[in-house]
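The complex is shown incomplete by one protein chain, all other protein chains being positioned as in the whole.
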Amino acid sequence: MLPSGAVWTAALVFTPLLAALACFLAPRAANWIGLLAAGLTTLAAATMVPTLMTDGPLRIAVGGWGAPLGIDLYADGLSAVLLLMTAVVGLGVSAFAPAYFGAHPQQRPWFWPLWLILWAALNGLYLSADLFNLYVMLELLGLSAAALTALSGGGPALNAAMRYLLVSLLGSAAYLLGVALLYHAHATVDIALLGARIEPGMLANAALAVMFAGLMLKTALFPFHFWLPPAHAGAPAPVSALLSALVIKGSFYLLLRLWLDLFGDLSRLLPELIGVLGAIAVLWGALQALQQQRLKLMIAYSTVAQVGYLFLAFPLAGGLNGTTAWRAVVYLALAHGLAKAAMFLSAGALLRFAHHDRIADLDRAVHRLPLTLTAFVLAGVSIMGLPPSGGFVGKWLLLEAAFQQDRWGLAVVVLLGGVLAAAYVFKVVGYAFTPTAIAQEGGSVPLSMQWSALLLALGAILLGFAAPLLLPLLEVGAPFEPIVGMPS
Amino acid sequence: MQYFYFALILFLLLTLVAGLWRIRRGPTPADRMLAAQLFGTTAAAILLVLAEVSDAPALRDVALVLALLAAITVTAFTRRARISLPPGDDDAR
Amino acid sequence: MAWLTGLPLAVDLVLGATLLWLAWRALSSPDLFQAVALFIAFGVILGLVWARLDAIDIALAEIPLGAGVTGALLLAALSQLQPAEVDARAAPSATEANEHQAGQPGQTAETADADEAQHKPAVFRALLAAVMGLLLFAALFSLGLVTWQLWEPSSGLTQQVNTHLPESGVEHPVTAVLLNFRGYDTLLEIAVLLLALIGVWSLATASNLGDTTPEPVLAALSRLLAPLMILVAAYLVWVGAHAPGGAFQAGSVLGAAGVLLRLSGWRLPAGAAGWPLRLVLALGVAVFAFIGLAVIGLGEPLLGYPTAWAKHAILVIELAATLSIGAILASLFIGGRP
Partner (left out) sequence: MSSVLVLALTGAGLTLLGLHALIVKAHLLRKILALNVISSGIFLLLAGLAARTPGGEPDPVPQAMVLTGIVVAVAATALALALLLALRSATGRTRLDDDNGQ
């Protein structure tokens, strides 16, 4: 008999994949195919929620073989919330894209298949329980992301895409090395089986080291962030939104999953080290963002800072109420996804309007482009972590965990990061109110571009109110509880 | 018998390495071409002997594919050699 | 005659040492053309190593893919870079000087290029190199130690594969893993190939390769070889059901045939270069996904072919995949959109 969730699970991966093929075969209809696929994929993600809430976590044996021989798919609350966030951001970006690429018609036929494959890879990543299958997903994700980065052409974008591709390939190679070691030690690549079989020792440490190094490189944790700002700033606006909001979350999710299910008990030192890197990233990224003259680069450096927050949970997780820290950073990841996508889309709208993204020359953009500026400010509220946004809920939970364990240093970093974020967001808002000496001509910006940014920003705010709904969903399958039977 | 085959493989392998040395040293493009050709042939021979040693007849398929493919690489090499040989390559006669 | 027993070890030692030497030369030889040539030789030796490891399926793919297609791709790229493109040859050129104006302070060893380090103090560079060397040696040591520790008899999943082999629809274990037990990976892997092609086309780097007129010898050679290669590809698909071979090996040979035809100046007829070509390119993923999803309607799990049909399902998938892989590899070589 079919497991009840089998159909939507298949739909989450195959709808975007087959739509990508359709876009490749019929480039002229790409807009319509893409929008339809975005709608259907979002529908599949939404259908999953009630199924998971009633039936609990889902495990599907592809081909009916079952691990360790076959590949298993697995979905719990953690996969579900990330799939949902991907769907919402994906829908928003897909709604933004037709108008945006109306002005860049030569890029449009390539954007759609690449983006739909990227979506399929992300969904596949969140649904897979098989380390080698995850490697294939990582490669699918990395190659499509690099190709999308290069889409706008021109020296800086190509340079950034090239560096991104090399970094991404090195990251997945390191990950694969870890998979090879684990397979030969334990004769399986299924995460759950490995979790039961893995033992502390030299081999597990080696696998942990290479896999974490590779994935931290891909997630752009300080000091591996060097490739991120040029790539995220140089890409076309909808692509920047995808890269910052979604792609980074893919490798972070995998990192988190490996830590929770495989490596969590191996090292006491590593979480502290990761926490320190995260704290540096929060402060360094925000300070860099504050100094940028270009809007898109500022938003990209803000991503470096926001990635840092995600790693602050590692040192907290082992202590009192440690699982709160995991909930906190997952919430932050969701909020950052929506808010950062909204910010990059607003930047795209501003760029279309003013033909430049110099922050100092925004010239009364507030009066001339009110919807877009509202979107930017609302997204900024969530990035700063002010109530009632999703970012606020995440930071609140993180502070709660930090206070309970008397980790005042981490609490200060969280708060300071918020203050710095406020500084760079208000810098933009300030210039947007200020007239420049020479009045600037503005072009027209299609409403679909402005509204998709605004709706995503509203989503980031509403995420604050959705906590009573989302936090129980996150608990499905108890992803943060220690696995029973694991040696400690 | 097994060891005879291994001795043969070792001998062919050493020939191969000597050929590689010739590819690297030159001195003329013709030397390189010939060495490259010979390289593919020797590798195919090693595969055929290995097919005997490990009792894996499928290795002969590999030798077949290698023999066919050698044409490609040599073609690509010649093509490149005609477009432009890198200057300062140590073939200054 | 005790020394005779050392012969297999000697063979493996020579193979390993040759691989390391070739890789080292390919990565350090000042002449890029030579580097690429050595890299192609590296691929052939790697093929021998796979044969030595009884990994015949991999050898069958490595030689046409690793040595053939990758080699041809590298050579084609090299011929489009200017002839004077020689790495680290003479003193830094003018463009090089421009590149180095804007080094980022505070960058870590991960980003530091040798060239980039040129404007840093010599002591700092030496220190950086020493630290990196030390780290690499430590990594090599631990990786070697871990490999050593792992080296004790273990059958992995061999028994499981053999137990379920009769249900898989094929008799050859590697094909069964690729097309059935782990078919999901394989489907996505063909998608990776297609994705790379879409990416290459989106960059629109029109290749000027093959636009020159072919030499008569070359034309004759390819007329002779191409049909032979297509025949070998067909044989490899067929043989894959019960012996080493299958869609990837066949597709690689097919792709290599396409590269050869292209090198000899052959072009796709104008009528076939548009959507018919795209259809062939997309066929592999489309057929695989269609069959994999259609079985859900029969009450089977995703990609779970009923045992009675598995043989036919796999054959259809393999044929479509072979065509697509061959077409994609050949198109990757051509580079620019047709």
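All chains are identified by letter, namely A, B and C, in their written order; residue positions are counted from 1 within each chain.
Going forward, a residue touches a chain if its C-beta (ideal position, glycine included) is under 8 Å from a C-beta of that chain, and two chains touch if they have at least 3 such contacts.
Given the structure is predicted, the values throughout are model-derived calculations rather than measurements.
Of the chains on view, those touched by the hidden chain across the whole complex are A, C. Considering the full assembly, C:L15 is the residue among C:L15, C:A250 or C:A289 that touches the omitted chain.
Within the complete assembly, A:L170 is the residue of A:V7, A:L35 or A:L170 that touches the hidden chain. Touching the chain that is not shown, out of C:L81, C:A126, C:A220 or C:A294: C:L81 (per the contact rule at the top). Even with one chain removed from view, subunit C keeps its contact list with that chain: residues 8-9, 11-13, 15-16, 19-20, 23-24, 26-28, 32, 35-36, 39, 42, 46, 49-50, 52-55, 57-58, 61-62, 65-66, 69-70, 73-74, 77-78, 80-81, 85, 87-88, 95-96, 99-104, 107, 109-116, 132, 136, 139-140, 143-144, 147-148, 150-158, 161, 173-174, 176-178, 181-182, 185-186, 189, 192-193, 195-197, 199-200, 203-205, 248, 325, 329, 332, 335. With the whole complex as reference, residues 132, 135-136, 139, 143, 146-147, 150, 153-156, 158-163, 165-166, 169-170, 173, 176-177, 180, 183-184, 226, 229-230, 233-234, 292-294, 297 of subunit A touch the missing chain.
What we mean here is this: only the chains that are shown with their structure count from here on.
Averaging Cα coordinates per chain places subunit B and subunit C 19 Å apart. Centre-to-centre separation of subunit A and subunit C, using mean CA positions: 30 Å.
Between subunit A and subunit B, the centres computed from C-alpha atoms are 48 Å apart. Annotation for subunit A: no residues touch two or more other chains. Across the assembly, subunit B contributes no residue that touches 2 or more other chains. Only residues 1, 4-5, 7-8, 10-11, 14-15, 18, 22, 25, 29, 31-34, 37-38, 40-41, 44-45, 47-48, 51-52, 54, 56, 59-60, 63-64, 67-68, 71-72, 75-76, 78-79, 83-84, 86, 89, 218, 221-222, 225, 228-229, 232, 235-236, 239, 243-245, 249, 253, 256, 259-260, 263-264 of subunit C touch subunit B when the two sit together in their complex.
Across the interface of their complex, subunit A is touched by residues 104, 107-108, 110-111, 142-143, 145-146, 149-150, 154-157, 160-161, 164, 180-185, 188-189, 191-192, 194-196, 198-199, 201-203, 275, 278-279, 281-282, 285-286, 289, 293, 296, 299-305 of subunit C. Residues 3, 6-7, 9-10, 13-14, 16-17, 20, 23-24, 32, 36, 39-40, 43, 46-47, 50, 54, 56, 58-59, 61-62, 64-66, 68-69, 71-73, 75-80, 83-89 of subunit B are the ones touching subunit C in the complex.
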